[in-house]
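Sharing a structure with you now.
One protein chain omitted, others in place.
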Amino acid sequence: MDAVLRGFREKGLSYLIVGPFAIVLAFPFYVMVITAFKQQRDFYDLSHSPYWFHKGPTLSNARFLFDETQYTTWLRNTAIIGVVVVLITLVLAVPAGYALARLSGKLGQSVGVGIFLTYLVPPTLLFLPLFSVITQLDRQTSHLLHFHLRGSIWSLVLVYPSFTVPFATWLLMGFFKTIPRELEDAALIDGASRLGTLVRIVFPISVPGILTVVIFSFSLVVNEFVYAFTFISASSHRTLSTGVYTDLIRGDLPQWGAIMVASLIPSIPLALLYNTFLDRFIAGFTGGAFR
Amino acid sequence: MEALAASRPRGRRWTNVLERPSVLASVLISPAVIFILALVGGPLALAVYLSFTNAIGGSLHGRWIGLGNFRHEWTNPAFQDAVWHTFLFTVISQAIVLVVAGLLAHALLKKFPGKWLLRFLILLPWAAPLPLSLMGWTWIFDTTYSIINWTLQHLHLVSTVSPPQWLAQPRLAMGSVIAVHAWRIIPFATVIFLAGLASIPKEVDDAAAIDGATGLRKFWSVSLPLQLPIATVALLFGIVFTATDMAVVYILTNGGPPPSNSTEMVTTWAYKTGIESGSLGAGAAISLFLLPVLAVVAIGMLIFARRAEVT
Partner (left out) sequence: MASSDDPSRREGRYDRRELIRRAGAAGISIGVAGSGFGQAFYGPLRFKGRWLKGDLTIIQWAHFVPAYDKWFTDVWSKNWGQKNDVQVKVDLILNTLLPARAAAEAASGSGHDLFFNLSPQAQFEDQVINHAEIVQEVQRKVGKIGGLGKRATYNPKTKKWFAFADNYVPDPVVWRHDLWNGVGIAPSTWENVRKAAPKLKAAGHPIGIGQSAELDSNMALMAFMMCFGAYVQDEKHRVTVKSKHTIEAVKFMADIFKSGETDEIFGWTPASNNNFLYSGKGSMILNAISATRTPEDLGLPFADQLYIYPIPKGPVRRMGLEHVMGSYSIWKFAQNIPAAKKFMADLEINYKDAFVASKFYNFPTFPGALPFKRIQKLAAADTHKPRGKYQILTTIAQKYTVNPGYPGYTNAAFSEVFGKFLIPKMFAQVSQGKMSAADAVSAADHDFRDIYTKWRKLGKI
């Protein structure tokens, strides 16, 4: 009886904490959903509640987005950039993070700090020299490979790891540190090589950490806008944010409805995906290896 | 790496070398370092060079004027304001994030019906592409159509003729950008905290229970110290996201509202000076001002994280 009561109390407390915050955090999305399906005249009308439809919902905003703009291209470009950048990030950051967590001496530590410090450089102005670098490279690639780096999504693929790698390296370092050393020591005593231990023991139990890095790197890429706006100008190479800002904000007239649709379409599946990943990686942390 | 490991019988010497921790570390770490140096090193050096010149309008050259830009900005009230605003923006938003994310992570650790849905709602802000979700916020804060004002007006809490202007009144504007920024970092911090909590071995919990530690005491003496390394990393990233980012402020207020440009940050001021007004050298100087400060903060926090981890 006592236990049941305590269970109720604990659950109640959880709802009390999580519920209100969830509502506040998701509130803008409620507004977005309503606005996305509102008729344009409806949301310029102050006399009716903004919380619900007055003239009835419409698909015209969504139709506008898909028929009049290259929205699907923007989505695809963003997805490609995100996936490739995440792959590059993992290849570079997983070994580096492990090295920083376990193996390095003094020199290694300062290198690690150095990696982190590059992350502190604000992109506000760094985009100018970086764009020059891309242009230089472009001269090579267009000459040798007949491929234009500048103005293509691949220029972003090249540049984005400059902030995802330091980020991921440090996050992973934190995760690797939580893995008990004894686990590796045991494997080493069993005669495995360090590298073998790394690949066979350490990486598999780091899957949760790696998943976190995947999620966060991907969202960093999707959130970025300074490089995306300045590097890309051709409509077929636009990312989500550049596309929306260019084609849906016309001078002083934003297409509010279509903007909200554009924003919801990637958000909801991504949040679902993150949520699923989250289960997986929390399970990993609490599961087998630690018990 | 796999290939290396697989080729062990043939490349015995290689693996022997790799058995030495320092060598292995260098091998593992160098790709990341080389990549970053190659990509960011040059541009960063160039930015540093520019900050000592009077370069204008997108030309990457200028006359050397030493510390002129730095001296000028140092005494510029607009820049001083921007530094102060950046400090407030960072500290307050991160404080909110720490508290909220801490609470959420602890609450989410337990099982309860509907948790999946609530967690989904909490993750939404991080999943939404920031420039787009910020458009949602500009609509929510709109001077005329603000849904917040509509609600407050219908509860008769504010005047209908001159309701609060979330992005137009200095204090409110600062509050709004801080709130929006916290809004977008909270999911990130919550996830990191969750991971940190989940990684605490069960044995520690059991041991604490045997010692009779419960509730708050357990949290202070057991959970918190164990979480510190990862929490510090999360906080550090939060600080960096906040201090070097300009998306939220640029899109919501563009540094306004006047008169004192109450939400002008170092980043937006650098952008206005260097890009929109063409004084590239000065802009570079402004954007580099933050670097040493952040570096000190970062190194301090990293040392702290290491200490915390040793105990």
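Which chain is which? They are A and B, in the order written, and residues in each are numbered from 1.
The working rule: a contact is a pair of C-beta atoms (placed from the backbone, for glycine too) under 8 Å apart; a residue touches a chain by one contact, two chains touch by 3 or more.
As the structure is a computational prediction, the values presented were derived from the model and not from experiment.
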- Message: Can you tell me which of A:L92, A:I115, A:I153 or A:L240 touches the chain that was removed from the display?
- Response: A:I153
- Task: Give the residue, chosen from B:L18, B:A173 or B:V266, that touches the chain omitted from the document.
- Result: B:A173
- Item | Selected residue (touches chain absent from view) among B:G41, B:G57 or B:G114 | B:G57
- Item | Missing-partner contacts on subunit A, residue numbers | 40-41, 44-46, 73, 127-129, 131-132, 134-135, 138, 146-148, 150, 152-154, 226, 229-231, 233-237, 245-247, 249-254
- Query: List the subunit B residues touching the unshown chain?
  - Reply: 54, 56-60, 78, 138, 142-145, 160-169, 173, 253-261, 271-280
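The definition used in the following text is that only the chains that are shown with their structure count from here on.
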- Between the Cα centroids of subunit A and subunit B the separation in whole angstrom comes to 14
- In the complex formed with subunit A, which residues of subunit B make contact? 1-2, 4-5, 8, 15, 18-19, 21-22, 24-29, 31-33, 35-36, 39-40, 42-44, 46-47, 50, 58, 60, 100, 103-104, 106-108, 110, 112, 114-116, 118-133, 135-137, 139-140, 144-145, 147, 150, 183, 186-188, 191-192, 194-196, 198-199, 201-202, 229-230, 233, 236-237, 240, 244-247, 266-267, 270-271, 274-275, 280, 283-284, 287, 290-291, 294-295, 298-299, 302, 309
- For subunit A, which residues count as touching subunit B in their complex? 10-11, 13-15, 17-19, 21-26, 28-29, 31-32, 35, 43-44, 46, 49-51, 78, 91-93, 95-96, 98-100, 102-105, 108, 111-126, 128-130, 132-133, 158-159, 161-162, 165-167, 169-171, 173-175, 177-178, 180, 193-196, 198-199, 208-209, 212, 215-216, 219, 222-223, 225-226, 240-241, 244-245, 254, 256, 259-260, 262-263, 266-268, 270-275, 278, 281-282, 285-286, 290-291
